[in-house]
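Complex shown without one protein chain; remaining protein chains in place.
After this line comes chain A, so read on.
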Amino acid sequence: MQLTLEFGGGLELLCDSEKIHKVNVDLPNGADDLTMKHLLSWVRTNLIKERPEMFMKGDTVRPGVLVLVNDCDWELSGQLDTTIEDKDVIVFISTLHGG
């Protein structure tokens, strides 16, 4: 499915300094839905070029990284269990840089 992934707050530096990535992600084998859990591991494998520990900790984003699915805080949609659909826009913003 076609997705738009956006990286901000410094996270873009981990993926070739490119903020917006239009990507095609396939459903995992045997699964009916694409969840954020799967998408995160896909991002880590396919987009993150350096310092993956700045983006992830364990199987989720590093604390301090905000995630929005279609401009909505993923804490409202079940975080890792959030189901992703075709044409969704997922934004990752790091809050860890100075202000």
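As a convention for this text, a residue touches a chain if its C-beta (ideal position, glycine included) is under 8 Å from a C-beta of that chain, and two chains touch if they have at least 3 such contacts; residues count from 1.
One rule holds for everything that comes next: contacts and distances are computed from a predicted model.
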Chain excluded from display, named as in UniProt, from "Small ribosomal subunit protein uS10m", "G-protein beta WD-40 repeat-containing protein", "Cytoplasmic tRNA 2-thiolation protein 1" or "AAA+ ATPase domain-containing protein": "Cytoplasmic tRNA 2-thiolation protein 1"
Selected from A:Met1, A:Ala31 or A:Cys72 as touching the chain missing from the view: A:Cys72
Sole contact to the chain not displayed, among A:Val23, A:Met56, A:Leu80 or A:Ile93: A:Ile93
Chain A, residues in touch with the chain not shown (by the definition above): 8-10, 13, 62-64, 66, 68-73, 75-78, 82-83, 85, 87-89, 91, 93-99
